[in-house]
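The complex is shown incomplete by one protein chain, all other protein chains being positioned as in the whole.
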Amino acid sequence: MDTNQIKAIIAKRVAMEFKDGNLVNLGIGLPTLVANYIPEGVEVTLQSENGFIGMGPAPEAGKEDPDLVNAGAQYVTVNPGAAFFDSSISFSIIRGGHLDFTVLGALQVDEKGNLANWMIPGKKVPGMGGAMDLVTGAKKVIVAMTHTAKGSIKIMKECNLPLTAKGQVDLIVTEMGVMEVTPKGLLLKEKNPQFTLEEIQKQTEARLIVAEDIKDMEI
Amino acid sequence: MDTNQIKAIIAKRVAMEFKDGNLVNLGIGLPTLVANYIPEGVEVTLQSENGFIGMGPAPEAGKEDPDLVNAGAQYVTVNPGAAFFDSSISFSIIRGGHLDFTVLGALQVDEKGNLANWMIPGKKVPGMGGAMDLVTGAKKVIVAMTHTAKGSIKIMKECNLPLTAKGQVDLIVTEMGVMEVTPKGLLLKEKNPQFTLEEIQKQTEARLIVAEDIKDMEI
Amino acid sequence: MNKLKTIQEALDMIKPGMTIMVGGFLGVGSPELLIDGLIQRGIGELTLIANDTSFPDVNYGKLVQNKLVKKVYTSHIGTNPESGFQMHSGEMEVILTPQGTLVEQIRAAGAGLGGVLTPTGIGTVVEENKQKIEVDGKFYIVEKPLKADVALLRGAKVDQKGNVYYNLAARNFNPLMAMAADLVIVEADEIVEVGQINANDVMTPHIFVDVVVKGDR
Partner (left out) sequence: MNKLKTIQEALDMIKPGMTIMVGGFLGVGSPELLIDGLIQRGIGELTLIANDTSFPDVNYGKLVQNKLVKKVYTSHIGTNPESGFQMHSGEMEVILTPQGTLVEQIRAAGAGLGGVLTPTGIGTVVEENKQKIEVDGKFYIVEKPLKADVALLRGAKVDQKGNVYYNLAARNFNPLMAMAADLVIVEADEIVEVGQINANDVMTPHIFVDVVVKGDR
């Protein structure tokens, strides 16, 4: 699979989690693609943590408004019924449990639902931005990422990078499968039929519990 | 002196404290009258704690707006440049030290700057409303009241009613004089020439320190 | 996602014993028809969170007058003699809180904060039995978040998605309460099409609002 195929599989699968009327925050990078796969008939409101809900697609060339960007500083538009607010309201929405879903990438995630995605000590310290609040406050936290990073394992027994939040992740979606964080560990609920269980486990440090009713992932 | 004369003396004297550009909150009752005596050339912005600055006088009959009232539920108007906001901003202004003056009445006030004006145990418990925040947060707290309540003493060595705030009062203005709260006690800075020092002290439980340069109060 | 309901449909969602927040300041900025509906149906044993208990014959003051409130969190009861009477008789429990603290407690609940650190009330009876902490040599009371089952609000203009615009001094507690209740019902002076409220001027974003009813103004 090429990178675009991988990303499409993941984004499409994440989008299937949303219900009509949900409020969702999509992180920068791969999670942003999820917006392209929201099923017909499901109305999802997107939040941009720099201060609005009702985010729409990128504007046509020449129609950019310098005051209307997403949290990655890219030009966007808003849909009818959008609302703008200051950063304190934006993070009241996030921390106060008003977001149905936050979708983010990860450097590491583990079987206890711990997430690390904001720094690599001594190497790269971009900062947490809004990620810690998003992961702490959203009703459901979905990690959307490639299963490994150029071969190195990201789904751990226990994260060894500094955490973004402790025990907050609910679901992990990769190109190999869909894993739910349960008190017993990671429950593999769906798998990409292109991979065997053994292949998936081999790319995963945490022991995967295979769901009795495991399904094929839609790819 | 009749009651109206007394109130006018107090209100007029309080108004002399304000400087151009000050933001002021006037309590219900006597303090409200202070607005009528603000000197020519001094622009004062009045805050209403139910959610705006720029409060103006009562409207003409027939021009009342049911959504535009002061904190005592009386119809008011606003001046050009007014701004409306929610209660959290209103109390951010109050608690955050953005008010230059708050002017309130008192049941009791004492030489340490303690104030009691929100309840009489077993008799009357109206509640503190915004008074505790106002007295805690304003840069300067002025108590504006008649010197005694039908003969009973209100300026105490120590308040015996439940406090509104501890040690926050800066100035006490009555029809008898102007008293500043200092670390040494109440400094009588101005007196109404209609009263002797002995007469004023007799109506005051706290010992008054007479300022060396004591002035006559303008009446 | 049709949020437009009748008053009766909205009232069906409110049960005796619930905790309700009502927007308004001495009744200004409060929903009229919803309160009258609660009284007509006699929905009682309520815990009320409101800035004050208004006047005996005005808005949520009537809930107290009709003995539908068993407990109230408020900053002021002085304008409603019935509140003082029921407090002294023990019929209604009254938790008096400084106004600026009350609004922050509601905000904290909506904002996912663990409480409020306020200097207001230090050295008074308000601090009794409460946790206090020292920050940089100054003491603050830890006041807990305050949330409700239902918030009953009034907006001047509400669009069909639920975005709200308030008018003048009728705004007060309404936008804060909109964030702090499981079910948020807004009584609208006027219901408008989506887009009629400028997105930049929305005061309560639609995601906080569950139900919109038409008021009679």
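Each chain gets a letter, A, B and C, in the order it is written, and its residues are counted from 1.
Quick note on the criterion: contacts are C-beta pairs under 8 Å (C-beta built on N, C-alpha and C of every residue); 3 or more make two chains touch, one makes a residue touch a chain.
Bear in mind that the values here come from a model prediction, so they are computed numbers and not experimental data.
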item	value
Visible contact partners (per top-of-document touch definition) of the missing chain	A, B, C
Touch criterion as defined above, residue of C:S30, C:S54, C:T124 or C:N167 at the omitted chain	C:N167
Which residue of A:A35, A:V69, A:I153 or A:V210 touches the chain not shown here	A:V69
Touching residue (missing chain; options C:K15, C:K138 or C:R217)	C:K138
Per the touch definition above, residue among A:A11, A:L33, A:L46 or A:I94 touching the missing chain	A:I94
Sole residue of B:R95, B:K112, B:H147 or B:K191 that reaches the chain not shown, by the stated touch rule	B:R95
Hidden partner chain, residues of subunit C it touches	104, 108, 111-119, 131, 133, 135-136, 138, 140, 142, 144, 166-168, 199-201
Touch list for subunit B against the chain that is not drawn	20-21, 23, 43, 45, 52-54, 78, 80-85, 88-89, 91-98, 136-137
Subunit A residues that touch the omitted chain in the full complex	48-52, 65-69, 71-73, 84-88, 90-91, 94-95, 124-133, 136-137, 162-167
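Here is the rule we use: only the chains that are shown with their structure count from here on.
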item	value
Per Cα centroids, the chain farthest from subunit B	A
Inter-centroid spacing, subunit C versus subunit A (mean Cα positions, whole Å)	35
Distance between chain centroids, defined by C-alpha means - subunit A, subunit B (Å)	55
Residue numbers of subunit C (touch at least two other chains)	107
Subunit B, residues touching no fewer than two other chains	none
